[in-house]
Structure formats: C-alpha cells, structure tokens
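Would you mind keeping the following structure in view while I ask a few things?
The other protein chains are all here in position, but one chain of the complex has been omitted.
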Amino acid sequence: MSTTSSKRPFTRRGFIKGASLGVGVPVVGGLLAACSTQSVTPAGGAAVAQPHSDTEPHATAAAAVASYEDMDRMHEEGVKAFVAGVETKGKGNQPLAFTLDGDVKVFELTASEVDWQVAPGIDVKAWAYNGTMPGPEIRITEGDKVRVVVKNELPESTAVHFHGVMLPNSMDGVPFVTQPPIKPGESFTYEFTARNPGSHMYHSHHNSTKQVGKGLLGAFIIEQKDRAKDPAYDLDFTLILNDQNGGFTFNGKGFPATEKFVAKLGQKVRFRYMNEGMMYHPMHLHGLPQLVFARDGWNLPQPYMADTINVGPGERWDVIVECTDPGVWAFHCHVLSHAEGEHGMFGMVTALIVQE
Amino acid sequence: MSTTSSKRPFTRRGFIKGASLGVGVPVVGGLLAACSTQSVTPAGGAAVAQPHSDTEPHATAAAAVASYEDMDRMHEEGVKAFVAGVETKGKGNQPLAFTLDGDVKVFELTASEVDWQVAPGIDVKAWAYNGTMPGPEIRITEGDKVRVVVKNELPESTAVHFHGVMLPNSMDGVPFVTQPPIKPGESFTYEFTARNPGSHMYHSHHNSTKQVGKGLLGAFIIEQKDRAKDPAYDLDFTLILNDQNGGFTFNGKGFPATEKFVAKLGQKVRFRYMNEGMMYHPMHLHGLPQLVFARDGWNLPQPYMADTINVGPGERWDVIVECTDPGVWAFHCHVLSHAEGEHGMFGMVTALIVQE
Partner (left out) sequence: MSTTSSKRPFTRRGFIKGASLGVGVPVVGGLLAACSTQSVTPAGGAAVAQPHSDTEPHATAAAAVASYEDMDRMHEEGVKAFVAGVETKGKGNQPLAFTLDGDVKVFELTASEVDWQVAPGIDVKAWAYNGTMPGPEIRITEGDKVRVVVKNELPESTAVHFHGVMLPNSMDGVPFVTQPPIKPGESFTYEFTARNPGSHMYHSHHNSTKQVGKGLLGAFIIEQKDRAKDPAYDLDFTLILNDQNGGFTFNGKGFPATEKFVAKLGQKVRFRYMNEGMMYHPMHLHGLPQLVFARDGWNLPQPYMADTINVGPGERWDVIVECTDPGVWAFHCHVLSHAEGEHGMFGMVTALIVQE
C-alpha cells in the first residue's frame, strides 16, 4: 500500500490550486482547519443550534459543484492516509515494564512537559508520564503487590490518583487530604496490593482540570487472577477517550493518526473504553454489536448488547466484539462534531478491520 | 375544541398592546423569541452557570405583576395551541411504501434540499430524504431481503449508513471506505438481508456533522420475526430526538407543533427513542413509569423501570408504558432549557394522552 497520498496536503487552498505544496506542509493541515471552522454546539444549553447557518449560504449549483469535488477529495485523502498509516511522533498507552523488589512489582513514572503530536499538523505541549499522552499502560494481576514511584519534573506540584482502585487511604493521591503534594523535583512512592480487578485509570489529582487536561493520565489494568471470570476473548485493546489537549483523541491521537484495530474473522476482541476527558462520548462501532460486560472494572451480573456505548467522564466500560463479518468497520464517537467536518473525518475516528 | 386561540400571536409586544396582530403573524412567534433569549449553558463546561443574571434584574413588584400575567398568557397560548392541534407544513417519519422485486422489498430515497417547518414561525432549509425531516420510516421484518435505492439531488456528495444494522461491509455507507460517495445527480443501491431486529436508524455518513445536522436521517425498524420475543404492546410510536436544524425537535417538530400520543386506559404503548442530535436528552414522562426493555435494538436480558431515559447521540432505547392512569401526561426532555422558556414551552415537549 503506497503512502504517497498521505504526503499531499489536505488544505482547500492546495486542492483549488491543484498544486502539491511539498513535504514541508503538514499532511493533514486541513484537519486543523476543519476543527477551527466548526461552530460550538453546547450540550445542555438553551440556544437553538443552527451550526451551519453562517458558513453555508445557499451556493449556486456551479459553485457547489466545484466545492463538493474538493470536499470529496479531502475526505478521501483522510481515509487513504488512515488506511496507509500515518506516522506521528510518540505512541501512548504502551506497556510499562516493571522491576521486582522481592515480590513487589515496581513501576516508575516521571511527569514532565513534552511535545506531543496528535496528528500531522497538530502539535501540542503536553504534561505527560514517561513522555507520552496517555502515559504508559500499567498492567498487573489481582493480588499483586505494586509500587509506583512518581517523580515530578513539572513546574507545578502534582499527585497521582488510582481511579477505581481499592487501596489504603494514604495511597489515594489527594493532596492535603491523603498526602502532601509532590513538589517540583520531588518524588512520592505509592504502594498497595491490587484487590479489585478491572479496567482502571491513573491520573493527576492536583490542579486536575489543568493537569489531567494537559495529559497526566493513563490506563491501570488489574487482570483477573481467575481469567475464567471474564468472557473469552482473543485480543485486548484499551481505548482512552479524551477531548482536551489537542482536541478529540483516542489514546492521544486524532484521525487519521489513530491506531487501527486489526482482528481475524471469528476472533473476539475486548475493548476497554476509558474516558479521561470532560465530555461524554458515545462510542459507535459499525456492523458488529458489542457485548457490554463490565462497568468501571466490575463485571456486570448480566451482560447486554449495544452498538453505541456512551462513555462519561471517569467511566470505564468493557465490551466484547465478535468479528463475525469481514471488512473495515468504522468506529467513532457519535457526537458527529467530534468526528467529521467539512474537510473530512478527524478526531475520534478509527476502524476495526476484520481480515478473512 | 376551538383553534381560535392558536391564531393569536404569542409575542410579548402583542400581549402588552392587547392587540391581535392577525393571521399573517406567526402563531407561535414568541417561541422563537424564547429560544433566542435563552443563554447558553454548556454541559461539561467550567463556567459557573447563572443564565438568568443578565436578563432578569430584580423587578419592582408592580412591574413583575404586569410581566407575570403576560407570561402566563403566553404559556397558556402554547398549551392551548398544542391541545387544539397546530397545523404545520410537512410530516416526517411516515411509513415508506415499498415495491417487491421477487422477494426483495425495494425502498426509494431521494435526498434533496427542502423547506421545512418545525413550528409556526420556525422555518428552515433542510436536507431531507423524500422531502421530510426526519425522512420516512422504513419498517421491515427480520429475515427480509431489502433494497434501498438512494438518489442524490443535493449539491454535495452523500452516502447512507444503516446505523445499528448488521450487513455486509460493502453496504455500510462510509465513503472511500466501503463505497464511493454518491455524487450529485447519481444514485447508489444498498441491498442486504435484515439480520438483527430492533430500532435502528439510517442517516448520511458523508460530511455527517453537516448532512445529518441538516436533516438527512430517519428510522429503520426491523420487526421481530417472532413477535413474542418483545413484550406485549398495543401501540408503537417512534420518537426521533434532534437538536440541530430548527432547534430541539421530536420527529422534526417543536412544541406546540409536536405530535400528541393518544392511547386508551389500560393500553400498553411502545416508544422507540432515537437520538439523531449532538446532545443528550433525558426523556421524562410524567405519571406513568417506563419499562426499559431494549437498548440499540437489542432486547435487554432483564428489563427495568425508570421515568427519565437519558438518550445519548446515536443511541436507541425502547420502552413500554402501561396506561394505568387517565389524563394528559407531559412528556419532555428534562434538560429544561430544551423545553421551556420565559414565553412558554417550546422544543422537546409533547404529551401522552390517556383517554378513559
């Protein structure tokens, strides 16, 4: 599969001129434009939403034709880039290695400011654990003794809360309530035994609107000691939803730089949705229904089927998708303005690719 | 029941003057004013919401008395108009007839721009299937072979996604992923066998924030082959929630032009909620609890009772209401700013009328 197409700029101007602007131009610069020209549609607000009235006067047929062809090409470029694979700097939610101190698994997290690339052309300053947004995935097993050593290289104090995890109050990570804040240059050690299995999270609990907003967040997964307590599955993916730093992201990347999920026909895939943002995100997978079997890490007494899982801030939902039908199945937030603009898809869009 | 009242204008000015402004004036023009004077209350936002501080200085008692009487009259007019029945042009969500080609049920959809009346005085340009917003309701039975021929008379390319429906990937309606976009003047034929029964939807999946926003959406219902799998019910209503073109609507209309739901004492009513908007809408029915039995078209293993069903974008929820008590039961979105303003109820308000 050629990646040539992903090297062509998406900007409307570029297309109108019919000129390639070359390598130095952001590949998906049009996505930024798409974002910035979206109007704001408040949820829970009182205004009558007419987001398109300003930007779309009723064009003449001739003008519209010129426009729709450009528009289609920009949409196509985004899809082609996604399918071919878009290179971005940095990858979040990667497994974090541990060392053993006796029977204690020791993880190290360093919080610092980094440059983070959400998609080509969308570069932000992030506050990150071990250099990535989201931070690395910490994965242990029920009953494990775990130690997390946090070093603060930020210009602000911080603290880490293990969201959803049962632990001694002194390890809960709330400054001035359960511990002093970790000042710049200092460290703090969290230590506890993993009691409740499930899909949990870790994130800053100090000045959290800003600090979590800037990227201090990650997945904290406690596997079942007895795997038979979970439904069977072949693949296991974590999907951290966010809507703050750099816009709408899955695991810190926006379409077309989002990770593709690839499975084989007949496989069962577990998705762990985690919302670390401020908005709700109804996650819609095309074609293949989702068996919802865990909520906030706790297995439901009675799983149920759905195709659009509304994940609220702080919530986690675990689902199983059975890959009964081959193809490229779109997979996106169904608040459409988080996923598609005039210049094509962006933000919270990916695909589950089921190969025969 | 006289409709005279619905011919009197609602505008504050009209009431203050005590003058009828005549037939040429929008019947519920006040609703527009009500909408436009609402302040925006973002959900998930950070601002301290004090929506009334600017518009409501602490009036003197005398001024307040003049005002509350006008206000009450405007509220009353809205209710009277609703009860009497408000004529508006166009009705969405009507059954779509099909032809048979062998054993295939053939439906035809044409997408074009139309004038759409949400309520008297609220007229918008909509992008519509077969001239209505929402489009016609497609209703088939599990196991049916179905063909949907889509003709595009819009100035933009488009495509149709059958949201929640299991089908071959090539029929999934995502331009450049599963098909080329349907260009202006062109057609595309979708064909598949209906596998998973339930309350589903169809809508544009190209430039979707705009295209669905402007009205390219409708209900796609696959009835159970074995009706005994659903709870028993006497009446079956679809309620498409929307918050985009023309404001807050049920089946494309805002109060007082919303459809009334009428049942007889003792009957069981099925409501199929479908959210085609961008915001969540907690649907509250007064007086009569709702048995929630299906989610996204999938029957729940264990139905449960509730009175306020929060329907997120892309979600569908099916409920049964048992009409145990007679009367006019208010039925509305419980984000109150989607339902009532200083000039009376508007938007997402209707009623379930239980007749003895």
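Going by the order they are written in, the chains are A and B; count residues from 1 in each one.
Here is the rule we go by: a contact is a pair of C-beta atoms (placed from the backbone, for glycine too) under 8 Å apart; a residue touches a chain by one contact, two chains touch by 3 or more.
Because the structure is predicted, anything quoted here is derived from the model rather than measured.
**Q** Of the residues B:Pro181, B:Gly252 or B:Pro313, which one touches the chain left out of the display?
**A** B:Pro313
**Q** Given that one chain is not shown, which residue among A:Ala81, A:Ile140 or A:Val212 touches it?
**A** A:Val212
**Q** Using the definition of touch stated at the top, determine which of A:Gly252, A:Gly327 or A:Gly341 touches the missing chain.
**A** A:Gly341
**Q** Among A:Thr141, A:Ser157, A:Thr193 or A:Gln267, choose the residue that contacts the chain missing from this document, as touch is defined above.
**A** A:Ser157
**Q** Since one chain has been left out of the picture, which residues of chain B touch it in the full complex?
**A** Residue positions of chain B that touch the missing chain: 38, 41-52, 56, 58-59, 61, 64-65, 67-68, 71-72, 75-76, 79-80, 209, 278-280, 282, 284, 286-289, 302-308, 310, 313, 324-330, 334-337, 339-342, 351.
**Q** Since one chain has been left out of the picture, which residues of chain A touch it in the full complex?
**A** These residues of chain A touch the chain that is not shown: 35-36, 38-46, 51, 124-125, 155-157, 161, 163-164, 166-170, 172, 174-178, 181, 183-184, 196, 205-210, 212-214, 243-248, 278-280, 295-298, 300-302, 312-316, 335, 337-338, 341, 347.
Keep this in mind: only the chains that are shown with their structure count from here on.
**Q** Just give me the whole-number Å value for how far the CA centre of chain A lies from that of chain B.
**A** The separation of the two C-alpha centroids amounts to 31 Å.
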